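The complex appears here without one of its protein chains, the remainder shown in place.
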Amino acid sequence: MAMDLTQFHQIFFEESLEGIATMEAGLLALAAGGAEAETVNDIFRAAHSIKGGAATFAFTEIAHLTHVMETLLDEVRAGHTEPTPAVVEALLAGVDCLRALLQAQKLGVAADEARRATVESRLIGFLGAANPAGQATTPTAATPSAPTPTAAVATPLAPDTPSTPDTNNASGWRIHFRPHRHLMQSGNDPLRILQELRRLGEARIVADTSALPGLHGLDPEDCYLSWRIDLLGSPSRAEVADCFAWVEGDCDLDISPLAGAPDLPALASPPSPGGPSGLPRSSASPASPASPKPSAPGPATPAGAEGGWTPGLDRLTSIRVEIDKVDALINMMGELVITQAMLNQLSEQLEIAGVEKLRDGLAQLARNTRMLQESAMGIRMLPIGVSFKRFPRLVHDLSERLGKKALLRLSGEQTELDKTVLEKISDPLVHLVRNALDHGIELPAARRAAGKPEQGLLTLNAFHQGGNIIIEVSDDGAGIDRERVLAHARARGLIKDDEILTEDRILDLIFLPGFTTSHTVSDVSGRGVGMDVVRKNIKDLGGVVEIRTTPGQGTTFRVRLPLTLSILDGQLVRVGEEIYILPLISIVESVQVDPRQLKSVASRSEVYRLRNDYIPVARLRDLFHSVSDRAALRDDGLLVIAEGDGQRIGLFVDDLLSQQQIVIKSLETNYQRVEGISGATILGDGRVALILDVAGLIALSKGWNKETSDALRDLPVSDRQGATPGVLT
Amino acid sequence: MTSAAYAGTLTQSADDTEGKEQYLSFIIANEEYAVEILRVQEIKGWDSVTEIPNTPPYVLGVMNMRGTIVPIIDLRLRFGLKTVEYKSTTVVIVLKVHAGGRERVMGFVVDAVSDVYDIGRAQHKPPPDFGTAVETRFLRGLATVEDKMIILIDIDYLVDVDLLGAGVAPPPAPTLAPPLVA
Partner (left out) sequence: MACILTVDDSATMRQMLTFTLETAGYQVIEAVNGTEALAKAGQVRADLVLTDVNMPLMDGITLIRELRKLPQYRFTPMLMLTTESSPEKKQEGKAAGATGWLVKPFNPEQLLATIRKVLP
């Protein structure tokens, strides 16, 4: 039966990547000097595991590299080699190479042999005399073809027989087998061994019962019998010896060629029960005599489960599920929410006896559905620590490269969020961290001069707040100099020279495309990726990012994200005949419109005066070029002030309807992206309602204003007077 | 329809058993058009749609189809004809369309559904050359069935051309006049 092992490749890759993460974390801890006794063992075990799997699947490059790493790690844990920074760096390089090899193997592309060779020779250089390079032998790969039945590596037997060359004796072998008294206590069964011999050839077996005591002296757990076996046929000596491989030290054994073999008398008197030659039976044997290991078996026998979190424990309480299954479940949950809303709506329109009970039942259904949904969403949640754990290595490498000293502090790693949101927020976070190290934290000399400790502090903090997750990236560096930002933006033509901006608006300039304050594009945080991409990615997730900074003291980037992508808390609004949804996260406030506060600016755009601020307003009909019934544009009604991309806009609505959980349906699946609309949903009555995208509306409104002003410009002068926006098209 | 019935209508090669495909035909402004039946997902009566802002006039909006959001396109408007009032016979044909690199589901409003025909490669004649007067790339060809002329449509092209990649407030759709006026 040949078994296809490729089905296990996937889990091997997943597990190995986890193992690599463990190794990396452990090595970084070693480098920082904060390692515990168990750390080296954890690293060793991780490498060992990967080696085992790689060898099984015949991934020879991976097996070889991990073998070298494991050998070095063994020396470190045995105390033969000091984990100096050089050693740790070499091992970290090994980890990186291993990651690359795994990736290559996964994708089915060729591995970078040169890199592996370099990494390996660097590691081998640290191996002490006790374990010279030559002994880092290649681990045996599993032979794909059917092997000999015995899997144990055959060890030659005790040399009491003259070492004859392994001649295939045509006639066979004579075997004398005398188990020691306690052979069976290792779970071995002489009968089994005899059966095994039988499989090699025709066997004539004679038992010697002479040592059998009477019934009174008989201990059923002891073995008193011995045998003489004449094995006919042509098995090799090694094959015969193999059958006894496991009981080597527990018996007296003689294998001689059959032809002319002396008929050995019963072997010398049965050995004393105390224990034969061979292994002492003390269960507390700290180390085998062959190779003294200075380190006590501490790694092997921890004193009970010593507090602290070990990777193995987590696996006790979790299972792997394919992401498709989870998504299918979540989709069904979404449909359930819609159905339940429909039923609710219907019940509100009913006027029959007993409708109260129906309503109660439906209210209960609504509660149950909500709880079920939260559970379902919860399945897709992962702790943000999954993303955070790449940062120790990143900060370590980057600060070294930049010549800066930085301490990374993580908190809130257990805070959970949706898997997809987690995946998509990782890159923006990386950029923010790189940015903090590159532009935020000063060089040690500068920090000293400023009276700060040489080592800068970089904090990543995550917590839940009101249905969202907040992630803060903070540094205690130089802060953002608003004057410099302003000057730079002007120099780049991003704003006009005479434009006056609030403090917050100045900081927002950092997020404009084409903005970078470095004169040389630092390859660390400049090239290709900019803050504008960071903000866009966050926005695509339905989130926002804010900056708080104090010059000389530090900066905090605060990212606010919804917990999940497929559901949002929405505010239903009515504009004319249509119902739209505004994400609650975008709504700042709503006010009753006071027509006196509504002003036109140069006959082009409208603004609304709210307390001390002028907020640009827009009418959806205009933005959407709606050709539907253009009844009198109401100047009363409500103004919803919404926020997107760091800017605010006031939207006229006729009515604020309910707030509810919205299941987001894609418009792009069958149609395409529409500016100003982020998706659609199905209301309780089966109608489709569009979900508004505030940042898109702001962009549209700027475009519309331009259209209007252009059109106005083209009108003859006399017609321009009194032209009000909204009349065109 | 038997192959014998076709025989008299052919002017070219007589092998009419080769490569027959089934087509669903429908009427727009008294002209008969057809698409491959394999593209047809379902046929619905007209229902209200939710308008989508800043789309060409022939994109009427979207409809909820068992939980999926499906865009609805008025083929009359797409062809540059005047729209008519939607009646009880007005029909929406829901098709699987290949556009923008993947498969999508879209609904098309037509005057009425006509019939299902077996049309072989041999009956499938290329569209005539109208010069630049008429946009013909959406025509896969013309077929003659029972003395009628059926216009075979490339629905992917009709959708792809300016629908996708359109941004904000696009200009009015280019006029697509049907190749023949009855």
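Just so it is clear, A and B label the chains in written order, and each chain counts residues from 1 on its own.
Here is the rule we go by: a residue touches a chain if its C-beta (ideal position, glycine included) is under 8 Å from a C-beta of that chain, and two chains touch if they have at least 3 such contacts.
All figures in this text were calculated on a predicted structure; none of them were measured in a lab.
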Touched by the hidden chain, restricted to displayed chains: A
Residue of A:G79, A:P213 or A:G249 in touch with the missing chain, whole complex considered: A:G249
Residue touching the undisplayed chain, where the options are A:A55, A:L200, A:L460 or A:A478: A:A55
Which of A:S186, A:Q364, A:Q414 or A:Q553 contacts the chain that the document leaves out: A:S186
Residue numbers in subunit A that touch the chain omitted from display: 1-3, 5, 7-8, 11-12, 14-16, 41-42, 44-45, 48-49, 51-53, 55-57, 139-144, 146-147, 149-153, 155, 184-189, 192, 195-196, 221, 245-246, 249-250, 279-283, 285, 288, 290-291, 299-302, 305, 310-312, 315-316, 320
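Heads up, the rule we're going with is that only the chains that are shown with their structure count from here on.
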Complex contacts: residues of subunit A adjacent to subunit B: 335, 338, 578, 620, 623-626, 628, 665-667, 669-672, 674-677, 680, 682, 686-690, 700, 703
Residues of subunit B that touch subunit A when the two form their complex: 48-55, 59, 61-64, 67-71, 100, 104-106, 163-169
